[in-house]
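Okay, handing you the structure first.
The complex appears here minus one protein chain, its other protein chains still in place.
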Amino acid sequence: MKTTIELGRMREDIAAIRSANPLVHNITNYVVMNNSANALLAIGASPVMAHWAEEMEDMVQIAGALVINIGTLDSHWLEGMRRAGKAAQRRGVPIVLDPVGAGATPQRTAAVLELIECCHPTIIRGNGSEIMALVDADVKSKGVDSSRSSSDALEAAKSLARTSGAVVVISGATDYATDGERVEVVEGGHPIMTSVTGMGCTATAIVGAFAAVNSDALVAATEAMAAMSWAGERAAAVAKGNGSMQVAFLDELCALTPEKL
Amino acid sequence: MKTTIELGRMREDIAAIRSANPLVHNITNYVVMNNSANALLAIGASPVMAHWAEEMEDMVQIAGALVINIGTLDSHWLEGMRRAGKAAQRRGVPIVLDPVGAGATPQRTAAVLELIECCHPTIIRGNGSEIMALVDADVKSKGVDSSRSSSDALEAAKSLARTSGAVVVISGATDYATDGERVEVVEGGHPIMTSVTGMGCTATAIVGAFAAVNSDALVAATEAMAAMSWAGERAAAVAKGNGSMQVAFLDELCALTPEKL
Partner (left out) sequence: MKTTIELGRMREDIAAIRSANPLVHNITNYVVMNNSANALLAIGASPVMAHWAEEMEDMVQIAGALVINIGTLDSHWLEGMRRAGKAAQRRGVPIVLDPVGAGATPQRTAAVLELIECCHPTIIRGNGSEIMALVDADVKSKGVDSSRSSSDALEAAKSLARTSGAVVVISGATDYATDGERVEVVEGGHPIMTSVTGMGCTATAIVGAFAAVNSDALVAATEAMAAMSWAGERAAAVAKGNGSMQVAFLDELCALTPEKL
């Protein structure tokens, strides 16, 4: 794994997550809930998965970060996301938004744009197609997989960062994070990561953990992508397919300590 | 694994899935979403899990196959299933229906019969009890596990195929697929597959991948069951329990190439 950010600060932030165990509140999709919760536990955070509109205000109150992921969206969950997002914004809890499948259907793209408008996320993380679809309505996604490389999407990411005020992360063979001006880069990981469902959603959850301990959103987001890349390339070395990759990835994330990095 | 269908055609279809990466749209149950998505990725397809009624028309439009599975059904999801099914039928997208727990409660049986009536599925895959319950209201299922062997259900499967117009697949120690006249057979797999939750639901998802590349529904469905059986018996050889079986099964499905078959 290679990155443009300082590893010294990243070591401090890993130590901070492992000692403070920040609560990361996830309103995420059904497919990845188990893996995202385990990934957060592996890095040292305390995950909670909760979407009931009535309790959003109270749950956000005890959270170090809020992660909103629209993977298996419907109207009912959208209401919980809005309430949680507004509460987080009011309280200064960092919000990480994952626009899963933006561009695949117009309903998804519209829902994401509405969430950006209403909740002002701190960080938005998506793949190339998703980020481009949020900037250019003519870009289509094929379901939840990206049809665009992360470098193709970099200009769209900068533009989205400037208009939304969020740090935007595009994941891919190379990961980019930008606040509209600066661009941080992470290289590494392994192609088999794209064969494990929800690896991107897991990245978004891990961004939440780093955002809970580091208020510099650009750095926090890049650190999370670097952690994913570090664990992913080590796990790929022992994986025999996507089943063992999913398991080994969690084991490697457990092994990620300031000393080992 | 032994089967009555030609392996030459199956090799071509595996190659087609691995090169075209067809989008398989799943409206499936919460229990198996992660595994079904990973199984589809393992065989080379591109899974999307989406149930929001408002986006069904648009999601089906980009799909190579639609998989409907009623494992954790409620009224809210049933509406999404109806909308997606009707859209798929209009557009000629193959529909694969999994009647999980038909016969366990009258509500489930009725919901499946209504979905068959309204959406005309291309393929229906269930276990012995589920298929029998759809033909004979007096047959009861014990939850989602089968109390009948697949061979006991073969006559019911033929009858259901004739009345519904769908290819009907019964999975069990021996798998059968029938269009009401012809019967194709797959033997193999391993009993430990019944100890892994959602192995049948995963089979249904894999049927979707083959149906997306082969318009002969009888052959596509049988190929999918053969792929399950092939991966299952190889995984069982290394599994120590249902935990490692679930992982090894995905790894073996990743290894299934035209050359290896």
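Couple of notes before you dig in:
In this document, chain identifiers A and B correspond to the written order of the chains, with residue numbering beginning at 1 in each.
What we mean here is this: a residue touches a chain if its C-beta (ideal position, glycine included) is under 8 Å from a C-beta of that chain, and two chains touch if they have at least 3 such contacts.
Everything numeric in this text was worked out from a predicted model, so none of it was measured.
Residue A:59 is the one among A:1, A:17, A:59 or A:185 that touches the chain missing from this view.
Screening B:6, B:79, B:114 or B:145 for touch with the missing chain picks out B:145. One chain of the complex is left out; on chain B, the residues touching it are 29-32, 34-35, 71-76, 101, 104-108, 140, 142-145, 195-198, 239-244, 246-247. Contact between chain A and the unshown chain involves residues 21, 23, 25, 30, 33-34, 37-38, 41-42, 46-55, 58-59, 62-63, 76, 80, 246-255.
Methods note: only the chains that are shown with their structure count from here on.
Annotation: 32 Å between the Cα-based centres of chain A and chain B.
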